[in-house]
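Complex shown without one protein chain; remaining protein chains in place.
Here is chain A:
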Amino acid sequence: MAAMSLLLRAAAAWGARRAVGGAAGGARLRWPSGAARLPGTVAPVRHSSHGKRMFIIKATSFYDSRFLNLLRFYIFLTGIPVAVFITYVNIFIGQAELAEIPEGYVPDYWEYYKHPISRWIARYLLDPPEKNYEKAMALLDVEAKKTELRLMELEARRLMRARGDGPWYHYETPDKNLTDESMKATPDN
């Protein structure tokens, strides 16, 4: 239908050129626009969807549409596989059910989570919370022992300095038998 209208429009343009050529060449009666025509002849077409073709001047949307296309592309590149995977997990594997802890059974640390992906992450990627707890306690233990020893050292230093009866603050002096007091033996030196 578009091709038909294009054809008709091209034929109309050709007919118009012929009519102009005819009018410039010689006086010739031209068919009025409202007269009946023979079949196969050209008539001005009035499809309402094809008005005069306009060249609309507006600001470029090239950069904006390029940005949005790239944004959608890179988001969906990983977004769609992740969404499909999560849908598969939720439909075919499903979430855990809450149960009472059976007698004599100690659940593993990942069995306290509900969603299968959380359980997987807790089991294979993260450390058990007991390990973190013990690590924190070990750190505290080391620091506590260091604090204790430092306080004891300060106390010992203070006491030895005050009483002077310990091995610290004990400065070696040379033997008094080594001093030569011959210069001071007589009073007139």
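By definition in this document, a residue touches a chain if its C-beta (ideal position, glycine included) is under 8 Å from a C-beta of that chain, and two chains touch if they have at least 3 such contacts; residues count from 1.
Everything below uses one rule, namely that contacts and distances are computed from a predicted model.
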item	value
Protein that the absent chain corresponds to, by UniProt name, given "Serine/threonine-protein phosphatase 2A 55 kDa regulatory subunit B", "NADH dehydrogenase [ubiquinone] 1 beta subcomplex subunit 10", "Myotubularin" or "Protein MAK16 homolog"	"NADH dehydrogenase [ubiquinone] 1 beta subcomplex subunit 10"
Residue numbers in chain A that touch the chain omitted from display	91-94, 96-101, 107, 111-114, 116, 119, 133, 136-137, 140-141, 143-144, 148
